[in-house]
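Missing here is one protein chain; the remaining ones are kept as they sit in the complex.
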Amino acid sequence: MDIKWDEILITGDPIILGSQIAILLTSLGIIGGITYLKRWGWLWREWITTVDHKRIGIMYIIAAVLMFFRGGMDGLMMKAQTSRPEMSLLDAQHYNEVFTAHGVIMILFMAMPFLIGLMNVVIPLQIGARDVAFPQLNALSFWLFFSGAMLFNIAFVVGGAPDAGWTSYFPLAGKEFSPGIGNNYYAISLQIAGLGTLMTGINFIVTILKMRTKGMTLMRMPMFTWTSLVTSVIIVAAFPIFTVALALMTFDRLYGTHFFTVAAGGSDMLWANLFWLWGHPEVYIVVLPAFGMFSEIISTFSRKQLFGYKSMVFSILAIALLSMLVWVHHFYTMGSGALVNSFFSITTMMIAIPTGVKMFNWLFTMRKGRIKITTAMLWSLAFIPNFVIGGVTGVMLAMGAADYQYHNTLFLVAHFHYVLIPGVVFAVFAGLYYWWPKMFGFLLNEKIGKWHFWLFVIGFNVTFMPMFFLGLNGAVRRSYTFSVESGFAPLFLLSAIGSVILAIGFAAFCYNIYWSIRYADRNISNDPWNARTLEWATASPVQHYNFAKLPEVKSADAFWYMKKNNEGLTLKDDEIEEIHMPSNSGLPFLMCVAFGIVGFFLVFEWHLLAAISSILIIAGLIYRSFDYNDGYHIHKDEIKETEKAWRNTEGKVNNHVS
Amino acid sequence: MEKSSQRFPLTHVFGFVLSLVLTFAAAWVALEMKLSFSIVMWIIGTLAVIQAGLQLFMFMHMTEGEDGKVNIINIGFMVFCAVVIVVGSIWVLTSGHAAH
Partner (left out) sequence: MSANVNTALPLEYQTEQSRMNILGFWIFLGAEIVLFATLFSVYGVLYKNYAGGPTHQEIFMMKEVMIQTVLLLTSSFTMGVAIWEMRRNNKKGLIGWFILTLLLGAGFLYMEINEFIHYVHEGATMQTSAFLSSLFVLLGTHGAHVTFGIFWATMVIIQISKRGLTPVTARKTFIIGLYWHFLDVVWIFIFTFVYLKGMVL
């Protein structure tokens, strides 16, 4: 299949043309702006070549918020199209492209980077370390994600967007039924981004196991660290499956093999099997860090130690194990029969148990605590009932026989939005409000935050609650319209109105960021929430090297212990030593460009060019192998100055709420 | 941990010879002996697992070092996932109507 030059730029569609022009103008605007402000050097030195986990985390989060906007626009378009019966805002082809982009972006380019970004910022600080185990690999992870995301994002204006759903089922996703290059974008951009995630998994396992500060045993780690550790293990176990699946998809589409094409003996169901072998652990990869964040936030704003620490740990481990044993529940109706379906129904229902244990632990943490209603706490409080709705509808879906009624209706769509949005989106909002002062040195506005919260939560429920009932009445998913006779119109309209409220909530969030950057007080404490864990024993924003003196931990909730017992809060001049830090590197960014080029040529099936340009990747690897740069040292004087700026005169950490 | 001063690493030789024996035994069972398919597969499958374990512990020093325990848990869990993936996929795709 030869892709021709004139098929590259999509023509003949005014919305797409408008987007192409907008993208071009925005790109020129950004380049022009940076040039005018003479900030290329700064950008390169401070951000593009950074290996600092805090900076990398912020870049992930910025990318995630931008992607949230695009994925949200996709959602709004879908809601607009289905707000009335038989509307022609989006035809079927466009609708398919929109829901495909919506799914891929929200899960892989919004949720994953948002969570990994917060993990990056917080985990080394929580364990009392100065960076992750492999800082340059960490930067590479970000830039590979960025490369894959950019490649995916240009699809709709350059060559054609993928349109087979975020699950890309065969035979629809194969060459026979999707002859264009849209689904090549899917296979290749997700492959590139997936490599980055696998590297993150390895990085965080080694970091958490090997770089905890003195006295922090596994059972004294903060719960967010525990969930990040287990999440990283699931990443390492699950992502290689997706690597293979996408590679086989690439081979089928580009090289004519027959893995999933039924002619010549392939199996289309094999794709679904492999996809969900990865896909189910993936949803636990997104939800476990979120659970960890809620544990931190609920504990801090109940002014109480997390209830049931040991059972929390066991639950996370049980969830990780079971998450590898439930995948068939995504395709009960594909025909594996009663025995297979029964096995997976049982394992799926079982996984609700450890999740329930965690729910009760959060409730018991709040019981008899001194609750402080901050925006972060509001998100956590709303998570509890909303996620439970998602969870119990999940148990309904788990029953294989019953699922024949619910499968691929809007009931399913409502279920997973009720677990993903309260479970993941509320968590990243909560985490962002909570850790924002640590990242930037000022707080997000609490009043605007409450507007954000109420609009978003109300909008979310008005959007998705009707979909349960639409689904039970027979409305199917991925359908661009419905008839008047179906009777679906009132609930679809209600849902669409909800999505507008949701969008206004997101706008409030964006406004909060803008307002706070402009007006918020920069003179805040290092510990504005009177929190319990070690990341708060640093300056806000955190010093470059994290800790002048690595803390010594005596119990769980290490910082709370330090405050209560007045231990370890003071830094004396003679305790300061030179600190060894890793050097910046431009190689991760260059690899991003290299992968982008190779990926682009593969998408367009220009095989020779792809093969030749892969030399760039190999060159990068060779360079890295011969790179013996061992970092640099920060001198004592610089550390003294930095520490003086945020500690009080006795060298003590501020430990009151501002 | 071995910091050996032997003339030659005898454990390696032993592991090597044993691996060769297991390899040729499997080939002989499969290609020369006239057993049923099922029995052959169980025998050579077992020989493969033994040889893999042998190499993991003897050649790769899996339990060595301060992270030996972590290695065992990690490799153990991944092997568990591997079995689930292989056995699970074959079971799911050869059951019910899924098996064309």
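Should a chain be cited, it is by its letter among A and B, assigned in written order, with residues numbered from 1 in that chain.
Here is the rule we use: a residue touches a chain if its C-beta (ideal position, glycine included) is under 8 Å from a C-beta of that chain, and two chains touch if they have at least 3 such contacts.
What you are looking at is a predicted structure, and each value in this text was computed from that prediction instead of being measured.
Summary of contacts with the chain left out: across A:Ile48, A:Val157 or A:Ala237, the touching residue is A:Ala237.
Contact between chain B and the unshown chain involves residues 1-5, 8-9, 12-13, 15-16, 19-20, 23, 26-27, 30-31, 37, 40-41, 44-45, 47-48, 51-52, 55-56, 59-60, 62, 65-67, 70-71, 74-75, 77-79, 81-83, 85-86, 88-90, 93-94. On the side of chain A, touch with the chain left out of the figure occurs at residues 133-134, 198, 201-203, 205-206, 209-211, 236-241, 243-245, 247-248, 251, 255-259, 263-267, 270, 274, 277, 580-582, 622, 625-626, 628, 630-631.
In this section, only the chains that are shown with their structure count from here on.
Each chain gets one centre point, the mean of its Cα atoms, and the points for chain A and chain B are 37 Å apart.
Residues of chain A touching chain B in their complex: 209-210, 233, 236-237, 241, 267, 269-270, 273-274, 277, 324-325, 327-328, 334-340. Those residues of chain B that touch chain A in the complex are listed here as 67, 70, 74, 77-78, 80-81, 84-85, 88-89, 91-93, 95-98, 100.
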